[in-house]
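Take this structure first; my questions come after.
What follows is part of the complex, with its chains left where they were.
First chain written, first letter: the chains are A and B, and each begins at residue 1.
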Amino acid sequence: MQISTDQIRLFNTYHEAHHKRQFEYLASELAENGLDVESLLEKISHFQVAIPSWALGTGGTRFGRFSMSGEPGNLTEKIKDIGILHQLTRSAGAVSLHIPWDIPEYPEEIKELADAYGIVFDAVNSNTFQDQPGQASSYKYGSLCATEPTVRSQAIEHNKSVIDHGIALGSKSLTVWLSDGSNFPGQLNFRKALQRTQQSLQEIYAYMPSDWKMYIEYKPYEPNFYSTVIQDWGTSHLLAQACGDRAYCLVDLGHHLPNTNIEQIVATLLWKGKLGGFHFNDSKYGDDDLTVGSIKPYQLFLIFNELVFGMENNEGHNPPLAWMIDASHNIKDPLEDLMQSLEAIRLAYAQALIVNHERLEHARDINDVTLCQEIMQAAYRTDLRPLLQEARLRTGGAIEPISFYREANIREQLTAKRGITSVATGL
Amino acid sequence: MQISTDQIRLFNTYHEAHHKRQFEYLASELAENGLDVESLLEKISHFQVAIPSWALGTGGTRFGRFSMSGEPGNLTEKIKDIGILHQLTRSAGAVSLHIPWDIPEYPEEIKELADAYGIVFDAVNSNTFQDQPGQASSYKYGSLCATEPTVRSQAIEHNKSVIDHGIALGSKSLTVWLSDGSNFPGQLNFRKALQRTQQSLQEIYAYMPSDWKMYIEYKPYEPNFYSTVIQDWGTSHLLAQACGDRAYCLVDLGHHLPNTNIEQIVATLLWKGKLGGFHFNDSKYGDDDLTVGSIKPYQLFLIFNELVFGMENNEGHNPPLAWMIDASHNIKDPLEDLMQSLEAIRLAYAQALIVNHERLEHARDINDVTLCQEIMQAAYRTDLRPLLQEARLRTGGAIEPISFYREANIREQLTAKRGITSVATGL
């Protein structure tokens, strides 16, 4: 489904007067605070987030999945869905494929399609946390860490084939997330499991083209687990060091123990030049994969504050980060949910951009704690939505993407085309 | 599959000499501490735990399920599996059915089968957390709390039909567990959702025969949730009060926030006479449904200490509790896993039985904190396994159930009969 540019323009015309008033007010306020509004708009417009190919369908839990209608039934339709997102928000200009859920049969065609939508191929993701039909060995007891050499080989080969798929599409990085671990105390020899994982990762790393990067995800627990092999950033960092210069840690917001200070982890990894990628979502209890910014928006802002500082003071030569939304859309229309996430991400980014770092550093130097807090809260409390709207307006997106989506009956159109019972591959 | 009594007797003969030496030593030690060993054996032998009908197959997560061979394919086979458990351990003399996973087609036949194994029918469980094929309305947005009256009606009717099934089998109680709640802030009007839930429960309660009890489970979160309607024991208690005298709270060990003092909740509910049932499992991070006692065995002992005290000082007229194992067996043979759980439960119970409560109360009265701890740890550190073995030996079970199970190749026999790919209904 291609939304016509005219349709968006028409929609914007209706909302433009109100928007302009809001934007002008905000712009003058920002300018008064010494901020360069044009530069802000440019930075915001450039900020693009990858959509994982499996996020376009409804997600589920162990109790099942409540599907919605019009889900994309294949990769082509998924790319088209991302196309809709990108057309409306101008911020979803990348896709992150999950293999084997979304193996491109005809890579060239898929590339062309993505290209038509202005979408590039970001990191490819392997999957050794599920058994696939017809698979020789099972990952029941782990994959890259398995005691059985044949299981490890199979998992390594799978990762290599994911790299191959990525090469065909123009990807430049591989994300490895493992649910390897143990369910009971004593089940696993922690050291040996980590050593085997390291060897497996090194083998995969060696297979990557020399311009590729590897992102190693960590996670403290999975449902029913007692331990995971890569439980925290420290372990991920050890593995990345052991693999080589182009191996990095990947931070997923939901992969932490209760109360973890994630923004500090971000700062530390950026300092060391070892932060590779970022998976956005939100959560209240565990790895809930909820809409970005729906639970702890202030934390998201604090994280962006570290990201902005880290990238602008890049003494660790950290490469540009791979941004991805990694949420599960169980009861909302996935496209609406993703638009809410994209908005929350850009909002937090914009808030971080208007922090007055010069004043902040000075307040820190003299331990003026009250002032530090005032500076942070002033940025966060500013209503920057008109800035995001302006960025969208200027780049051809919709001022209000969700309103457009609803008024244009896009889900209804997709359902008409794809049917009520189409089910997307994924979780 | 029926294990012959002779086979067990033969097995025990081999292990009896060693066991007797261990038991005699232990018995003399206990007697020296003023304990009546025969009375302990009797109490332990009487302690029976219900097995849920869905626990005989392998469990899974949202990433899938790694099935094992020989899983029971229907309710008859499930009852037979529990029969094996009960024959070997003499502690699994009850089954708890989950509807609609295990609707008994011919209740009388099932009753006779269970009877033959000495198994009674404990609480029946309803399921409104999943949609069943052909169901008129969906539980996507909740069941007993749903805003849609038709959804609520359907959920209430389902619970009534579960009661009907239970009546046919001789059950005397209904367990209600809900995954009702919300995924995002603002989605639910907390008060109205609780009121609707209360009304629905009252309607179900009114339908129950006058000798039935209702157990209301609580749980603070589910994966992907922001709130659950019955988040804690306080809410469950409010609802039980609103329903009537025969409505009780049900405590599931895995349904608490990190660090909750569960033993204190148990003490409080027993005092108020409102503790109805207990679901055993263990966990390290969330509601992990691991083998009982596999992670926090001391906590299990502390809980049993409250249960023993509460039942022996029953001023709140709390009825006998419904005990059930509520674990998920994802990577172990479910029957072996359940035998480990049964052992851990009886062990904790036995440890609690040998606490010297007279000395303990005195130490508490004079605030001798060191001594309180010494008394608790002395009971816990005593190796009571020979006591459990003796209780099994005397009641016809196997001294070492898992060894018997393995030596007798029971899983292999089940697989030969049922096949490699049989899959049990359940999660």
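Just so we're on the same page, contacts are C-beta pairs under 8 Å (C-beta built on N, C-alpha and C of every residue); 3 or more make two chains touch, one makes a residue touch a chain.
The structure displayed is predicted, hence computed values, not measured ones.
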| item | value |
| --- | --- |
| Number of identical chains in the entire complex, 2 depicted | 4 |
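As a convention for this text, only the chains that are shown with their structure count from here on.
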| item | value |
| --- | --- |
| Separation of mean Cα positions, chain B and chain A [Å, integer] | 40 |
| Touch list for chain B against partner chain A, complex | 59-64, 66, 129-131, 138, 140-141, 179, 183-185, 220-226, 258, 284-291, 294-295, 328, 330-332, 427 |
